[in-house]
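Missing here is one protein chain; the remaining ones are kept as they sit in the complex.
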Amino acid sequence: MTLLELKNVSVSYGRIEAIHDMSFSVEEGEIVSLIGANGAGKSTTMKTISGLLNPSRGSLTFDGQEITKMKAHIRVVKGISQAPEGRGIFPGMTVMENLDMGAFGRKDRSGMSADFERVFTLFPRLAERKTQIGGTMSGGEQQMLAIGRALMSAPRLLLLDEPSMGLAPQFIKQIFTIITEINQQGTTILLVEQNANQALARAHRAFVLETGTITHSGTGKELLANPAIKEAYLGVG
Amino acid sequence: MSMSEGPKVLPGAETEKETIDVEARPKRSSGLFQPLVDKWNALPRPIQWLWLIIVVVIAYLLPILDIPILTTQPGNDWALACFSMASYALIAVGLNVVVGYAGLLDLGYVAFFAVGSYTAALLTSPDSPFAHIPYLWTIPVAMAVTMFFGVVLGVPTLRLRGDYLAIVTLGFGEIVRILATIIPALKGQVGFQNVGRPPGTAADGTPLFANSNGTPWYWLTLTIIIIVLLLVGNLERSRVGRAWIAIREDEDAAEIMGVPTFRYKVWAFAIGASVGGLSGALFAGQVGFVNNQKFDVQTSILFLAAVVLGGAGNKVGALLGGVIVAYIPLRFTAIANYKYLIFGIALVLIMIFRSKGLLPARQRLLAYGRTAYQRVISKPGTVTPPTPPEAEKGAAS
Partner (left out) sequence: MLDLLLVHPVSANDWISFDIPSLIQNFWSATFDGLTFGAIYGLIAVGYTLVYGVLNLINFAHSEVFIVGAYAVVLVLSALGFGPSVPTLPLSSIILDLVLALIIAMLASAATAFVLERVAYRPLRKRNAPRLVFLITAIGASFAIQYTIFLVRGANAEPAVTMFQAQPVFDVFGTIINSQQIIIVIAAVILMILTDQFIRRTRVGRGIRAVAQDPDTATLMGVNKERIIIITFIVGGILAGAAALFYVMLVPSGVQYNGGFVLGVKAFAAAVLGGIGNVRGALLGGLLLGIIGNYGQILLGDSQWTDVVAFVILVLVLLVKPTGILGTSLGRSRA
């Protein structure tokens, strides 16, 4: 079943169009990766899906419902949750408070405590540091917190914007393992990455974004094997 | 006034032009007089000069002409009204350097005006214990003193976000008035009588620059305005002016690109302050009397309204705004009591409906904003970053 669908979406900043006429969909249960260079429009795509940006043309559908004009904070309640680029940890709040923020729109206490458990199982590190102030944590810990926080809204679609950015190699592997685990627990994931190797290897399907347009699409394995992509994004060839 | 002649560009055509001109910025409406401005810019240079000369001549003749519809008589003496308009115009041109060019909000401009007035009074009035100097000398002294105050006030605040400057100047405006009241040497409401005047005697033996005769004072002020406009125009086109615009458009970017933003902000603030002091000294001379009554916060906001109404960032616009803000309460005495309400609401409305005032900052200057970083830092010894394509377009237009 199609969970998210973008139809002919264009997004502009003033007169500069960052995304041209983009269409793609995410099926329920998938991991979909968007890869591309800096400025290809990856983060713009994510912000458009989460509602921080409004498309100038085209439409977005989530779970069969049109969401093109829906406000960002309502999309969270509907089940779209984003771990923003650069992590976006509230620097003055503790780990617990940051996680609480993730559940801001929720009222079901039992479901929330189950999700706390889930996050602490996925990231035992966070359980150890419940009272630490977010701004004082390391980059890897902040990334865990950002993902954990995004899970606290019990999303159906999790948007991850460059989760590997600025992380040490051993952390990158760990983060991607956890992402796969979250997916296996039933959360659909749309992943934006510059680290194409990992992103393609973990994805069911993937799209390559170049200057605001999708240039390649296929399963993760197909794209990994594509010579052009190998050369441009995987540093081999 | 002469600029109002000639065919008007159709509103539709104007809109179309705008969509072409505005690059990658949120769309803004242009000033009210944009068609005129376009017309003016299209004129050849000699014709522009011809018109300018006509305007200047008319401006000098203004107090003598006393045009029936325009006149403020019988409620207010026309020549004195002209002086008042010229004073506001001069103040607005000075404040425009601070608010319009550098984008710094000065809410206590009247304080600099007050410092200038008191400087002139303390150095010329027989009520003052200080040594006396000829009146005309007090003008540069007043400018220097107010510039000093500008630096003292600017240095602690201009390092911080712009908001702090706004509140500090707002406070300063009030403090100067309070100090004039509570420091015994400044004589509070009693004030200083017989402030000096420029030399010269009329045929009947009375002083040429009599307090009741607005015309010579108006001519003096108008001459000073022309000089200040020329100086400010030169600054505007210089590296300093480009740095100001860069700061106004995006201070962080300017800083990153190597513009010493703090230093240029202090300069703008101090230059603006000194023009305020200059007009204060002129005011003190014309009235001949300085006390603590004229320098309230409301007046500062009127000054700001003049700049914003005329078009922040455009010196001619500011000049026009100053004239209008002074003229309306003098001409329409019935609404004089409501002037603060009117101009307060005008400020909010202009800001909300995003008009740039009567004469907007020139498109060319806005384009400067984007290229200014390059130009400012393209001095020897610094690295020039690659020119983004928009900037080139901006420079060419």
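Chains: A and B, in written order; residue numbering restarts at 1 for each.
The criterion applied here is as follows: a contact is a pair of C-beta atoms (placed from the backbone, for glycine too) under 8 Å apart; a residue touches a chain by one contact, two chains touch by 3 or more.
From a predicted model like this one, the values you see are computed outputs, not experimental measurements.
S.K.: Among the chains present, which touch the one that was left out?
M.R.: A, B
S.K.: Looking at the full complex, which residue from B:166, B:224, B:253 or B:287 touches the chain that isn't shown here?
M.R.: B:166
S.K.: Which residue among B:131, B:203 or B:334 touches the omitted chain?
M.R.: Of the listed residues, the one touching the omitted chain is B:131.
S.K.: Using the touch definition up top, pick the residue from B:47, B:144, B:178 or B:202 that touches the left-out chain.
M.R.: B:178
S.K.: Mind listing the chain A residues that contact the chain we can't see here?
M.R.: Contact residues on chain A toward the absent chain are 50-52, 71-74, 76-77, 81-82, 84, 88, 90-94, 97, 100-102, 104-105, 133, 149, 153.
S.K.: Of the residues in chain B, which ones touch the absent chain?
M.R.: On the chain B side, contact with the omitted chain comes from 26, 99, 103, 105, 107, 129-132, 153, 155-157, 159-164, 166-168, 170-172, 174-175, 178-179, 181-185, 248, 297-298, 301, 304-305, 308, 338, 340-341, 343-348, 351-352, 354.
As a convention for this text, only the chains that are shown with their structure count from here on.
S.K.: Take the average of all CA coordinates in chain A, do the same for chain B, and state the distance between these two points in whole angstrom.
M.R.: Chain centres of chain A and chain B, defined by C-alpha means, are spaced 52 Å apart.
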